[in-house]
Each structure stands twice: as C-alpha cells, then as structure tokens.
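First, the structure itself, so that you have it in front of you.
A single protein chain has been omitted; all remaining protein chains appear in their positions.
Let's look at chain A:
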Amino acid sequence: MTTMTMAPPAVALHGVSRVFGRGPSAVRAVDGVTLDFPRGSWTAVMGPSGSGKSTLLHCAAGLERVDAGQVLLGDTDLTVAGDAELTALRRTRIGFVFQSFNLIGALTAEQNVALPLRLAGKRPSRSAVRATLDAVGLADRARHKPRELSGGQQQRVAIARAMVTRPEVLFADEPTGALDSTAARTVLDLLRAMADAGQSIVMVTHDPGAAARADAVVFLRDGRVVDRLAGADARAVADRLAAWER
C-alpha cells in the first residue's frame, strides 16, 4: 500500500476548473478539482447527470482546455502543451474509449485498430494488430466493417484501437453505456484484466455495477469531488451515489 501512494500518479489534477459560457449563464462544469489517478489502477468517476464527469475526463486527457489549474500526465504538463505535442501524446501515451464507439465506418476492424499506429508513421505488423484484436476476443472479425459488428463487438474494437499503442492511461467515458448487460460484462472483464496487468484506467460511468469493478470510485457533484470509495461492492457504490444524487 505504501508503494502505491509513493509512486507518482498516472494523471494528477491540481485545482482544475473549466467554465462554459460567460456572465450569469456561465456553467462551472469542473470547479477547482484536485485529484490523483493512481498508476496501475482503475478509477471510476460517478455522479449525477451534468455533474461534470465527461468534462473532467476530457480535461484530464488533454482534449479540453482548462481555465485554471494544471493537469500532469506523468510529468508532462498538458495545460501548456501545444497541438503537436498533444497529438503525439494521443498517439503514444493516451488511449480513448467512448460511449458511441467512434470507429471509422470506411475501415475494417483491423484497419481501425491499426490506424493510430499508421498515423504515428509506423508500419504495424499484421500479427501485432491481430494479437490486439485477439486480446479483445475478436480475431475472427478482423475484416468486418463496424456496421457488420454488434455494439459490444464495436466497443471491443474501440478498446483494441485504444490499447494498440500501449498507452500509459486509458480514458473511457461510459464505455458500457450503450451495451446490454452481457456485452457490458465482457467489456468490463476486459478492462479488469487490463488493470490487473498494470494498465492505468480512468472510467466515467453511471452504472454502480461497472464502478464496483474498479479499484476506486470518485464521486462528483456540481463539478467538485465530493467523495471517494475504495474496494466497495455494487450495493455500497449505489447507496453512496443515491446519497449524492438526493
């Protein structure tokens, strides 16, 4: 336990704020959040709708500009990084998975997975790409296009695409939000296995069952961190969420 806290966090937020709009109609989507996402561990972010979960995730991943504070990925300050640097980070150190799988419809599963590597100027070997697809259980669907895959399969392709670059941190915004419980379980099993293998994961979710699979749960309300739970089961998470949603 001591070694966990001593290791530098995968992502650290210091006093991060993000305000949308101006004047009286301004929305403080993220309001002075200071938070560490530990390395090699899976953290879930929960909270009522509109509490700023997605915005927090986007800020942590360098997709959204922050109005105040600092975001550190390892020892890289994302808030001062330029576009080229952020692009390079997306190719090498950050992976994304979203609720709407955001695959490129024109490309096959295999091509979608290989895309980040090809954008980085690498020539991915077919076997490496196949191995990544195999890891998400889709080796036999390599040549299918997204529209020929089920939602759960598409999401697993998206995870394979995010993992193919072996990122330091995987960001996931409601990765099971559009899936039925069986497909969701497959995806969560996959994430659990990755976390057990040392992958840092930050995941936003509505589902207490999904959050309970993570190592820790952070609760957000009105853009602020209001609570934190570690190693809780689904019922405990649900009770806590209900308390904060009241």
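The working rule: contacts are C-beta pairs under 8 Å (C-beta built on N, C-alpha and C of every residue); 3 or more make two chains touch, one makes a residue touch a chain; residues count from 1.
The rule is simple: contacts and distances are computed from a predicted model.
UniProt lists the omitted chain of the complex under the protein name "FtsX-like permease family protein" (options: "Cytochrome c oxidase subunit 1", "ABC transporter", "4Fe-4S ferredoxin-type domain-containing protein" or "FtsX-like permease family protein"). One of A:S17, A:Q70 or A:T87 touches the chain omitted from the figure, and that residue is A:T87. The chain not shown here touches chain A at positions 58, 63-64, 83-84, 87, 90-91, 96, 98, 100-107, 111, 115-116, 119-120, 146-147, 151, 154, 161, 165, 173, 178.
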